[in-house]
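Apart from one protein chain that is not included, each protein chain of the complex appears where it belongs.
Each chain gets a letter, A and B, in the order it is written, and its residues are counted from 1.
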Amino acid sequence: MSSGKPSEEKSEAGAGLMQYSPESMMPFGPVHPSLKEPEYFRLVLEGEKIKEVIPRIGYVHRGIERAAQERTWVKDIYLFERICGICSFAHSICFTQGVEALSKFEVPRRAKYIRLVVAELERIHSHLLWLGLVGHWAGFDTLFMWVWKDREHVLDLSEAITGNRIHKSYATFGGVRKDLPDDIKDKLLAEMSFIEKRVKYYDELVSSERTLSVRTKGVGTITQDAARRLCPVGPLLRSTGIARDVRAEDPYAAYDEVPPEVQFRTDGDIASLLSLRMGEVLDSCRMIRVAMEKLPSGPFRTPVPRSVPAGDSAFHVEAPRGELFYYSKSEGLSSPARVKIRTPTMANLLTATEMLKGRPLADVPIVLTGMDPCFGCMDRVSVIDLDKSKQWAFTGEQLREYGIEYYRRLL
Amino acid sequence: MNAASCNGCDIEILASLTPRYDAERLGVELVPSPRHADVLLVTGTTNPLMRDRLREVYEQMPNPRRVVAVGACALGGGVMKGCYNVGHGIDTVIPVDLYIPGCPPRPEAIIFGILKLVTGEPRDPVAGEPIVQ
Partner (left out) sequence: MSSEEIESLARKLKGKTSKSMNSTVILVDPARVLDACLSVASFEGFYHLTTITAVDIWEDIELTYHFWKGRSFVSVRTKVSKKKPEIQSIAASLPSAVLYEAEIRDLFGVTFVGNPYTGKRLLLPDDYPDDLPPPLRAEADPETIRKRMKLE
């Protein structure tokens, strides 16, 4: 992160963009180039290589932290869930557990196990979603279609347990809203076998497939030193060899009884991220099996009083993308006095800009997707390219094709 | 187009193209540029930064064009209603032909909605006017 030189870049974040015609200004999103997601990274290029990356976010900024202060504690659970469609349950358990810690609400053991199972299901769905997108951005649409088809199995499980595929509205203060269905154990175990088989296949596929390996090996490398300075979280951090995971280091829900086998790699590049996330999916499958075997009987929820005593609490969970942090402050009223949220993508953003420096433009889609950004969480960033002498901008689709073509020439 | 959405609707729209739901067999194709599109699917509530983008994208679509608001946020703000940086529905920015409710709507609902749009069936229950002209 450094101060850009305004005279070279010809513009401030807002003003310069108006010079381009609307079509060339079409921003692209990390989710899918055809989905017009609003995002801004300004890239300063020197020749073919990226010299500087300056993020400008705000395109999905909705004002949620403020709205939370005007709604009741329970309504806020449903609000925070919808910060992000992909890690919705992580938000909901981080918030509910933070408030439970503050209020000293007891959560029954069974509920903790159920929360673990649903959280791990979410991790699996999120990583599979990501894998499909990496495939798409690299020009490997078959991978995208296959992976998303397999991911439907996970969404089915989510629906069977919570009633919803995406926004589960399942966690509440004191536990979960309803118990697991009676027949779910066999179904879960069967689907875990299915997912394990498919993920092992994908793991082998992506490491041996040339189109992917040439774009991911040695690309976007971060060192451990950089990681300690820039403080990324989640898989990005663990790909450098620093094996920190909130579930293991600061256990919550049932993770003290069903700990993860923290996955890490040492190369710090995108290929490590690929292999690491696949490893995490396999570990999640293992944890779900263990949790279902050890599942305690008992209530799934304790009734809790409506009011939250005054005080504050800092709580974090390991969302699929990394450490998600909620700071909640209560003044004993029916609404929170403050809820501060720090999402993993916000913590990873600086590291992502480091990963891009010195890389050719063609790496942008893969590196940005590699960090698994969730801008709904953090609030979007768009890409526009500027060159000091020429100016042009890419649409998402153009950038994707540029990347594919660039690496095709190398093969 | 994602106009300040949480991504929930977006991933269900994408899911409707994947093999289980496979909207493509019905002739639906996701295109990267509004200039090649007949229908614009919009998710999210819009916010001041996205409003102009949304209008630009709409302007670039050649006639005949249709706009579909997908999800509760695009309909009227959804759970985000009242937040300081959101609009209450995309119909405050561009005209909308079809609304698909849900948070997020299932892929089946999205495909159902698009088909309704294309076959011109639905009628506004209140005014008795066809929703798609």
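Heads up, the rule we're going with is that a residue touches a chain if its C-beta (ideal position, glycine included) is under 8 Å from a C-beta of that chain, and two chains touch if they have at least 3 such contacts.
Values in this document were obtained by computation on a predicted structure and should not be read as measured data.
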item	value
For the chain not depicted, the shown chains it touches	A, B
Residue of A:Thr72, A:Ser169 or A:Ser313 in touch with the missing chain, whole complex considered	A:Ser313
Per the touch definition above, residue among A:Glu204, A:Glu249 or A:Glu405 touching the missing chain	A:Glu249
Touching residues on chain B - with respect to the absent chain	47-49, 82-88, 92
Footprint left on chain A by the chain that the document does not show	1-4, 6, 12-14, 54-58, 61, 63, 65-67, 70, 101-102, 228-231, 244, 249-250, 311-314, 316, 323, 325, 327, 329, 337-338, 340, 342, 346-347, 349-350, 379
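To be clear about the criterion, only the chains that are shown with their structure count from here on.
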item	value
Distance from the mean Cα position of chain B to that of chain A, given in whole angstrom	25
Residues of chain A touching chain B in the complex	22-23, 25-27, 29, 31-38, 58-64, 66-67, 70, 78-79, 82-86, 88, 129, 144-146, 148-149, 152, 155, 165-167, 374-376, 395-397
Chain A partner contacts - residues on chain B that touch it in the complex	1-15, 18-20, 30-33, 35, 44-45, 47, 49-50, 53, 56-57, 59-60, 78-80, 82-86, 103-104, 106
